[in-house]
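See below for the structure under consideration.
Heads up, one of the protein chains got dropped from this complex, but the rest are sitting where they should.
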Amino acid sequence: MNYQSPETVDDAVAALSAAGAAGRVLAGGTDLLVQMRSGRRSPEHIVDVKNIPEMRSVTMTADGFRIGAAVAGAELGEQAQVIAEWPGVVEAFELIGSTQIQGRATLGGNLCNGSPAADSVPAMIAAGTIAVIAGPGGRREVPVEEIMTAPGQTSLGDGELVVEFMLPRRAPLSGDAYLRFIPRTEMDIAVVGAGVNLTVDSAGVCQSARVGLGAVAPTPLLVADAAAALVGSTLDDDALNKAAAAASAACNPINDKRGTVEYRVKVAGVLTRRAAKIAYDRARAHA
Amino acid sequence: MARVVLTAALANRFTGGETTMELEVDSVRKLLKALDADYPGLSEEIQNAQLLAIDGEIFQEAFLQKLKPDAEVYVLPKLGGG
Amino acid sequence: MSKHHISTSINGESREFLCETRQTLLDVLRDELGMIGSKEGCSSGDCGACSVEVDGRLVCSCLVLGVEVDGKEISTIEGMADGENLHPLQTKFLEHAALQCGVCTPGFLVAAKSLLDRNPNPTETEVRYWLAGNLCRCTGYDKIVRAVMDAADEMRSAS
Partner (left out) sequence: MDTKVKQSQGKLKWVGTRQVRPDGVDKVTGRARFGADYSLPGMLVGKVLRSPHAHARIISIDKSKAEALDGVKAVVSGEDFPDIAKEEAFIGEGPINFRYMAHNMMARDKALYDGHAVAAVAATSEEIAQKALALIDVQYEVLPHVIDVRDAMKPDAPILHDDLFTEGVTPEPTRASNIAKQVEFGRGDPDAGFAKADVIVERDYSTQPVHQAYIEPHATLASVDEEGKCQVWASSQGHFMVRAYCAKLLGLDLANIKVTPTEIGGGFGGKTLVYIEPVALLLSRRCSRPVKIVMDREEVFRSTGPAPGSHSTVKIGATKDGKIVAGYAEMRLQAGAYPGSQIGPAGMTAFAPYEIEDVKAVGIDVVVNRPKVAAYRAPGAPLAEFPVESAIDELADKLGMDPIEFRLKNAVKEGTQSCYGPVFQKIGFIETLEAVKNHDHYQTKLGPNQGRGVASGFWFNIGGESTATVNVNEDGSVVLIVGSPDIGGSRASLALMCAETLGIDYKQVRPLIGDTDAIGYTFLTGGSRVTFATGLAAIEAAKNCIDDLRKRAAILWDIDVSNVEWRDGVAHPVDAYSDEHEPMTLKQLAAQSAKTGGPITGHIALNAEGAGPGFGSHVCDVEVDPETGRVEILRYTAVQDAGRAIHPSYVEGQIQGGVAQGIGWALNEEYIYNAEGRLDNPGFLDYRVPVCSDLPMIDTVIVEVENPNHPYGVRGVGEVPIVPPLAAVANAIEAATGKRLADLPMSPPKVLAAIDE
């Protein structure tokens, strides 16, 4: 097993291209090392992307934030402006694993590991996050919801990797939130995750919304029907119940060791309603 | 007379279901001997896998105990613990 | 298979070692460097018994490859006491009987120190969530949390 630690994205792309199917990106390693140990993945070539400055930095411009794909949760948690503008995304990222995992786990890894239950992904989907992908053919920009294709699989081609994520600056009267359900208070994989990002007008009427759901289908979902149920309302009980019903209706989960179909469908609605309330309160407070 | 009480499982195995018996003995040593005379194998089973509760006190190893004239002896499975 | 030559600093001391790619930092500490204070409880990042700091970040050393720490600074339980003086957390763990079997203790201490280095005055809830990645099956956590809070108190009044 080889280990390479390139210092530029181009070198990383070259290394991954050369390795082909036997290559694997090592970011935080919190999934990869576990998979290697259990024999679920046996890469021959490991490409460590943590020494690529571009992938380790968070930058802010008037247009938005660029968050390196290899930024660890604990590092993002120290970015006051990102927290202020995208609390839902940061909260989602920080829910992944323990303090120890937070010291290593990355946004890029959480997405590219391909777990339907990845906490950061529904929040990024709700936020309208764009992933910047580098590969042998140059760079391309892809909405986050288009990256996972099936459990453990992504739409990335050979030699491609996610370099960074782009989020816009927070618009006035908008806010986001993410909630997940786990049996314990920590250390579990999401049974259901729900992210909501919305904008209201000065009267408190929802103007636009995006709802992302995790762990309820083979990939994280962007649920347009749930968002549509919120738009035009002041998130009264009726609108919230409709959004919850739409979220539940969008679910296509499985029975597994973490939850049943029935339970996931029901709780997806509950969390959508609760997350929408939090996002709404944040939006109204963000004049 | 010492009163000896067996569990149902033990009684089914050794005494044809009789769970209670009265014996004229003043020690566990004699008790075991007396039981063995009436019910072959019972004494060995008691010494291997059972404990005796004599007048309320549990003895994991009761071999050396004396018995009061009206002693009450329960034969129960040996206990371990976690 | 050729081994990687890694130069690092452990508890302020320069250390070099050879390792294969597959070896974790925990493997290296325990098997190559004889530092057995970090414990292996799960090898999957779920128990925290192998907690160390790498460049000031709390991590599970079972989820870090040995090759990744070239040029980095590592802190382990073995470096926690200052010469013959125990760290206040170590003292408080003993006073509060915050350990029974003691196998999770090094991980808890390293994690708790990492918390107090950042937050000298944590609430009970903050302590509990910070330490949620460290499993203890003996104590029910009560005395551990008390020991950490008490150590924080003492360190604040000493500074």
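Labels A, B and C are assigned to the chains in the order they are written; within every chain, residues are numbered from 1.
Throughout what follows, a residue touches a chain if its C-beta (ideal position, glycine included) is under 8 Å from a C-beta of that chain, and two chains touch if they have at least 3 such contacts.
This is a predicted model, so every value here is computed, not measured.
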Just list which of the chains on display the missing one touches. A, B, C
Filtering C:56, C:71, C:102 or C:120 for touch with the omitted chain leaves C:102
Residue in contact with the excluded chain [from A:59, A:81, A:153 or A:260]: A:260
Which of C:59, C:74 or C:145 contacts the chain that the document leaves out: C:145
Residues in subunit A touching the chain absent from view: 38, 181, 183-189, 191, 256-260, 262-263, 266-267, 270
Applying the definition given at the start, please give the residues of subunit C touching the unseen chain. 22, 30, 35-44, 46-47, 49, 76-78, 80-81, 86, 90, 93-97, 99-106, 109, 124-125, 127-129, 131-146
When the complex is taken as a whole, what residues of subunit B touch the one chain not shown? 5, 7-9, 12-13, 17, 48-49, 53, 55-62, 72, 74, 76-82
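Rule of thumb we're sticking to: only the chains that are shown with their structure count from here on.
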Can the chain contact pattern be summarised as a line, a ring, a star, a complete graph, or none of these (other)? other
Compared with subunit B, which chain's mean CA position is the farthest off? A
In angstrom, rounded to a whole number, how far apart do the mean CA points of subunit A and subunit B lie? 68
Based only on mean CA positions, could you tell me how far subunit B sits from subunit C in angstrom? 55
Help me check something: in the complex, which residues belonging to subunit C touch subunit A? 4, 20-22, 24, 43-46, 48, 51, 54, 57-60, 62-65, 67-68, 111, 114-115, 129-134
Residue ranges of subunit A in contact with subunit C within the complex: 1-3, 5, 26, 28-30, 33-34, 36-37, 46, 48, 50, 72, 74, 97-101, 103-104, 185-187
